[in-house]
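Everything below concerns the one structure shown next.
Here the complex is missing one protein chain, while the rest keep their positions.
Up next is chain A:
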Amino acid sequence: MRFFSQSFLYDEPWSIVSLAYFLRYPNPYASHVLSCDVISRTLTSTGTLLTTRLILKQGALPRWAPQGMVPRSESWVIEESEVDPYGKVVRCQSRNLDHVKVMSAQESVVLKPTEDGKTLQRTDVSIVSGFGWGLTKRIESYGLAKFKSNIQRSREGLKTILELVRHSHSHRMTLGLSTPNSPNTFANSDSTPSFNREGESSHRADAPPPLRRSNSSWTSLSRWLRAA
């Protein structure tokens, strides 16, 4: 059994990193992700969001892997996540569903805000092989090495999405500032908090976000994503 842990600090606030994390597929660094589906989603009575996603990933087999060890080079991954918007924690666990006897890789990610408005990501990985035939250690080492070399890539992927999310947020702030002549109260209540938050990256804990604002932010973001 092999373990690996790493922590990483993002400059962006927790809500933006969490959003980007859930949006991370597709991204240019994740071409190995073939499909991603939500197969279960629940909102608990305390407001926690529980999600299960089924992801198909393409893997390259090492040259020393015996024929037939793994029937096909694709692997199903189950991702289970929990979001607590009040406590501001995202917990996410991914593990492969098939080929488990050959290698079972489990990745746990926790996203929490730091006191200075940044976000800390903690990643824990465990790799186990039950394959036997003298290959267990080699498989586990391979799995761990592969994970370590990919962790930089997955961070680049997340950073790409973070850029897009951040752009869309600042784009929205600019819109709020430059539409002082909007006829209804929506714009009026919008522009005051926008003025206060110009240049800031902290999340607004007290100003209630109007429904439409969320929608228009997503529209801008999806436009960015389509253009990307």
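Just so we're on the same page, a residue touches a chain if its C-beta (ideal position, glycine included) is under 8 Å from a C-beta of that chain, and two chains touch if they have at least 3 such contacts; residues count from 1.
Just so it is clear, contacts and distances are computed from a predicted model.
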Of "CAHM1 protein", "Proteasome subunit beta", "Mitochondrial distribution and morphology protein 35" or "EXOS5 protein", the UniProt protein name belonging to the chain not shown is "Mitochondrial distribution and morphology protein 35"
Looking beyond the chains shown, say which of A:19, A:128, A:162 or A:175 touches the absent one.
-> A:19
Residue ranges of chain A at the interface with the undisplayed chain | 14-15, 18-19, 22-23, 25-26, 30-31, 33-39, 41, 43-50, 52, 54, 56, 76, 78, 80-89, 91, 93, 95, 97-98, 203-209, 211, 213-215, 217-219, 221-222
